[in-house]
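Yeah, one chain of the complex is gone here, protein chain that is, but the others are all in their spots.
Let's look at subunit A:
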Amino acid sequence: MSSDHDHHDGDDDHELRVSKIRDGTVIDHVRGGQALNVLAILGIDGTDGEEVSVGMNVPSNRFARKDIVKVEGRELSQDEVDVLSLIAPDATINIVRDYDVVEKHRVERPDVVEGVLSCPNAGCITTGDEPVTSRFTVLEDGVRCSYCERIVREEIASLIDT
């Protein structure tokens, strides 16, 4: 296996702007400007001492600009990848161990996400004190609350229940 920055569509020079990681996850091909939302989804705000490198709006062959997030010492779960897909549908997940990429895959949009997003509809039953887990079906261009049926197409990241 080669080092993680060899796998990114010829964007190597730009990859080097953020440091290589030894073990963890590289989330590549995040749409420009979404890196901080990716961190929010992962619950990373820096207070737990996580080692994180972020590249924002770096030139890319696939997109004009992309973001890259490298998280040291953490391999993303499938649930996390599922939710990530809502705001970074083109992202590539690279699992790195001992500086080598041992797994590489695109995110796939799930049919349903549970307990991750909060409904923005103040009139929705899930916004009260009921013992109910939020549930959204994933549409082609957004998400839909399974309870009040509100469709959200933009700013999905703002619904993340952190």
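In this section, contacts are C-beta pairs under 8 Å (C-beta built on N, C-alpha and C of every residue); 3 or more make two chains touch, one makes a residue touch a chain; residues count from 1.
Here is the rule we go by: contacts and distances are computed from a predicted model.
*Asks:* What protein name does the UniProt record of the undisplayed chain give, "Aspartate carbamoyltransferase", "4Fe-4S dicluster domain-containing protein", "Methanol methyltransferase corrinoid protein" or "YeeE/YedE family protein"?
*Replies:* Looking only at the record, the undisplayed chain corresponds to "Aspartate carbamoyltransferase".
*Asks:* So which of A:44, A:58 or A:124 would be touching the chain we can't see?
*Replies:* Touching the chain that is not displayed is residue A:124.
*Asks:* Considering the complete complex, identify which of A:45, A:79, A:108 or A:149 is in touch with the unshown chain.
*Replies:* Only one listed residue reaches the unshown chain, and that is A:149.
*Asks:* Determine and list the subunit A residues touching the chain excluded from the picture.
*Replies:* Those residues of subunit A that touch the unshown chain are 121, 123-132, 144-151.
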